[in-house]
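Omission of a single protein chain aside, the complex is shown with its protein chains in their original locations.
Chain nomenclature is as follows: A, B and C, assigned in order of appearance, with residue numbering initiated at 1 for each chain independently.
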Amino acid sequence: MNTIGTLFKITSFGESHGPLVGCVIDGCPAGFKPDIERMQKAVNLRKTGQNAHASQRLEEDQIQIVSGLFEGRCTGSPLCILIQNQDSRPQDYENLKEVFRPNHADYSYQQKYGFRDHRGGGRSSVRITVPLVAAGNLALQILESLASVQIHSYVSAIGGIQIPSRFHSNQIDWEELYQHPLRVPIHPLRNDMEERVNACLQQGDTLGGCIQVLVNGVPAGWGEPIFGKLQAALAHAMMSIPSVKAFEYGDGFESATQSGSFHNDSFITEEGHIRTASNRSGGIQGGISNGEEIHFRIGFKPISSIRSTQKTVNKEGIEVDLNITGRHDVCAVPRAIPIVEAYTAFTLLDACLQQQSKNHQKL
Amino acid sequence: MNTIGTLFKITSFGESHGPLVGCVIDGCPAGFKPDIERMQKAVNLRKTGQNAHASQRLEEDQIQIVSGLFEGRCTGSPLCILIQNQDSRPQDYENLKEVFRPNHADYSYQQKYGFRDHRGGGRSSVRITVPLVAAGNLALQILESLASVQIHSYVSAIGGIQIPSRFHSNQIDWEELYQHPLRVPIHPLRNDMEERVNACLQQGDTLGGCIQVLVNGVPAGWGEPIFGKLQAALAHAMMSIPSVKAFEYGDGFESATQSGSFHNDSFITEEGHIRTASNRSGGIQGGISNGEEIHFRIGFKPISSIRSTQKTVNKEGIEVDLNITGRHDVCAVPRAIPIVEAYTAFTLLDACLQQQSKNHQKL
Amino acid sequence: MNTIGTLFKITSFGESHGPLVGCVIDGCPAGFKPDIERMQKAVNLRKTGQNAHASQRLEEDQIQIVSGLFEGRCTGSPLCILIQNQDSRPQDYENLKEVFRPNHADYSYQQKYGFRDHRGGGRSSVRITVPLVAAGNLALQILESLASVQIHSYVSAIGGIQIPSRFHSNQIDWEELYQHPLRVPIHPLRNDMEERVNACLQQGDTLGGCIQVLVNGVPAGWGEPIFGKLQAALAHAMMSIPSVKAFEYGDGFESATQSGSFHNDSFITEEGHIRTASNRSGGIQGGISNGEEIHFRIGFKPISSIRSTQKTVNKEGIEVDLNITGRHDVCAVPRAIPIVEAYTAFTLLDACLQQQSKNHQKL
Partner (left out) sequence: MNTIGTLFKITSFGESHGPLVGCVIDGCPAGFKPDIERMQKAVNLRKTGQNAHASQRLEEDQIQIVSGLFEGRCTGSPLCILIQNQDSRPQDYENLKEVFRPNHADYSYQQKYGFRDHRGGGRSSVRITVPLVAAGNLALQILESLASVQIHSYVSAIGGIQIPSRFHSNQIDWEELYQHPLRVPIHPLRNDMEERVNACLQQGDTLGGCIQVLVNGVPAGWGEPIFGKLQAALAHAMMSIPSVKAFEYGDGFESATQSGSFHNDSFITEEGHIRTASNRSGGIQGGISNGEEIHFRIGFKPISSIRSTQKTVNKEGIEVDLNITGRHDVCAVPRAIPIVEAYTAFTLLDACLQQQSKNHQKL
């Protein structure tokens, strides 16, 4: 329900306009010393108010870890992370109490639960991901301590402008990338996208886009063969991020147009290691990592909260005109980068721990 | 690991060239009377040997239900389904013992488990889906008894030839569709695809493709808001099907190119019911069904077993030429139709039962 | 790991001498209006400092519910309960850093995790049950809204003085009982026990005891036949309470001395309902409730923290004399009453929801 993972388990709680958002993390290795500053930095990357086209809600997003640590190290007991909501403005949503906003969860929550917390989407707000970004960064740190896993991602498309697939990620200066508001790798296209976003901001409209994820250093053997395939776990995690509509790994939908003789990745031996010559598989074969780069792409719909007047209905089914105020992004995709990396990290750590749990040794 | 579902739980077991494949189904409502003939019919739809471009392995695929039924009705105890392997030919794979077939799970299984059952992929074979098709059809029957859910799917693309997205599914004669080897809706394109498949058969090559799934009759309210979002559960299930590389629902990747004002589905009132004017959301909002048609599309890579000689390495990492014999499909997508529908059905039934479990009543 | 339940799920976190203890509760019915004052009252019943022979740690134990409620009602999202630690005195435990206290979890935690939070037992302290008592009381309130379940319990033995098994619970004034420090039903034996406890307090020693639990109003049909038998779920919950060493239901160990002709409960018809003439089964048959009173008994060992000098070893294995100061109960059994009732309540609610989830209805 609100929990994900088998050996590394995260339970989410909190609402956008309640007192706080948080999560409980179970399965941190005893003795591990988390770098809390680094967790905070990841959280800051998805902060609101960073630029003109991002939501202007101002939150400090200060991480508090209230359990599971002793003298800076994980005790083996669950970590609870709390993040206070300081700039919530439930009053902004008063006029939405009786109305269903298009493409929001208002109507489906109402039908599911019989009533709903209308303040900023309540539980359906992307704000609930803040503590999960912290948890994901912790997962990444643990992953790094167990294997040499590196997770990177960039915005590969915004509003129809797309980075060509022949683009090579080794040209990316990641530090520079994460600092740029759009998180698009250096490229003339970045400017085009910026213009599109600014135009859209003027029009009170919003834009969708894509994120490309690249994971290096995952050894062969992670993932389960039937129902916990690595791609299934990743797809599940990615589709759990608000606004994500599509997931593909390796050559993805493109592979549906290919022949086997083109698609197949030949095995070769390189410096004594078995590798594949190409990587159309995306680093996963038969549900299990094969040691190559794991790469996948996800598609986001545009943010639902637009400024122009929309047609909708109220609870009684009567058609009304809707004007959304509140504070919203033009394009949420750049701010989704730390979320995507966090969800990738905790999914991979769970797969890692599951595989490690098979390393049986005589005690 | 080998189990999926929360309230409707399926546990898979068996290998392609062992004595049998099977599954255990937990959570069937007591008193429910399954139509076993219909389950068998669904299984037959994915049978091998149906035409020239399908694998020529001949299996009766006769369902045996060895527990959980009494006088034709579910007792509330788990149903175990067994399907014998009658035409396994492990000897066909003797020459593969030491070699890693490209894009198969050979190498990743070897790395995960330290050794592997090389006979026809063992556990990684699509044959393990046979009992799951039966289980999925049972799930569909239960779904139909609880709601008026209809699940349909068709092949929408093969090897780059694609049915245009403006195509309307209400033109489809489903009975006719399922009988056709390619399971492409009536259309001149079907012939083009047939020609492509036949050409490919001659060349000893294989082809990828896409399946479009349409689910009607799901009431608003199914799915969980954070980690069990309906799209996440569906994506997980679809990515658990061998060869699937991509999943999208609603407007999918297309929505990444759209603006919010274009993408948003306005709420309207139609004959006293709240509906959406368009359905770019694909029937799911905030992770929860909204009562509209749920539609999604999945992409399959081409079958990995091609007839032409491939480069690969053996266990020692020495490069060798590989010639795959065995019995394989040219394009597995048409035979995947019953698998996709089965996985959709058990995923939706689990969501249905979870939602029903919230219908609390004073005893 | 730190989570219990299937449809009503509780995740525990926090340590005795950290900033707070808490839990996350998933599965509360949307729309349910919890009586928070009543939850607080249950928590107060297990408060320290209530009398001379209870621990003198002074905690307000004020419940904060920081998520999952909107306008006083459950939204269907998880409730997070926090309880601050206000009177923690980690310094009391400084001298225990290097020493293993007998019968505490010090040594086993050290062996499991490689290091440990020595402050008041950290995670192994009974203090972590405070939010669980609140959660259990909430479960009881939900149970009452779904069925007419009543859970009562009393201290049936302390330090060898035992209430005879022929004692009838309908003689108990529950309000009076819960107010009395020992929570022993009115009886001359209560005074004997009080004397024993007081003598023990003088000697710096501690005492074990038993609790009898009585549950009325559970309808027939709760519990699962093989691995989720109702008695197995209850035993699991009771054995999760610190200091519990024994569990029996119905005639328990006594039934091992009986013959079948004596033990069997005849079915009879009483006022149109099928009942059993006796209730040696304890209200559960074949793992499933049969509608009769569910009764079980649990045995507690004496509190491990005694005041007299004990022999033990330090981390280096060197024998040392140990003098425990800190603030501890003479006999924890009376204060365990609200814990036992809470754990009973959330176990039964989970069984109730699982059984309700089988009430399928055409939508």
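Criterion: a contact is a pair of C-beta atoms (placed from the backbone, for glycine too) under 8 Å apart; a residue touches a chain by one contact, two chains touch by 3 or more.
Keep in mind it's a predicted model, so treat the numbers as computed, not measured.
Engineer: For the full complex, which residue in C:91, C:171, C:202 or C:269 touches the chain that was left out?
Structural biologist: Residue touching the chain left out of view: C:269.
Engineer: List the residues of chain C that touch the chain left out of this view.
Structural biologist: Counting only chain C, the missing chain is touched by 1-4, 12, 100, 102-105, 107-109, 111-112, 121, 123-124, 128, 157, 159-160, 200, 203, 205-210, 219-229, 231-240, 242, 244-253, 255-269, 272-274, 276-277, 280-282, 284-291, 299-306, 308, 310-313, 317-319, 355, 358.
Engineer: Give me the chain A residues in contact with the hidden chain, please.
Structural biologist: With respect to the unshown chain, the touching residues of chain A are 7, 29-30, 76-77, 145-147, 219, 225, 353-354, 356-363.
Engineer: Touching the hidden chain in the full complex, which residues of chain B are there? Just list them.
Structural biologist: 1-3, 9, 11-15, 18-22, 24, 26-27, 30-31, 66-68, 70, 73, 75-80, 112-117, 119, 122-123
Following the convention adopted for this analysis, only the chains that are shown with their structure count from here on.
Engineer: Just give me the whole-number Å value for how far the CA centre of chain A lies from that of chain C.
Structural biologist: Each chain's C-alpha centroid was found; their separation is 40 Å.
Engineer: Round to the nearest whole Å and give the separation of the Cα centres of chain B and chain C.
Structural biologist: Centre-to-centre distance between chain B and chain C: 46 Å.
Engineer: Got the chain A residues that touch at least 2 other chains?
Structural biologist: Residue numbers touching two or more other chains: 1-3, 12, 112, 123.
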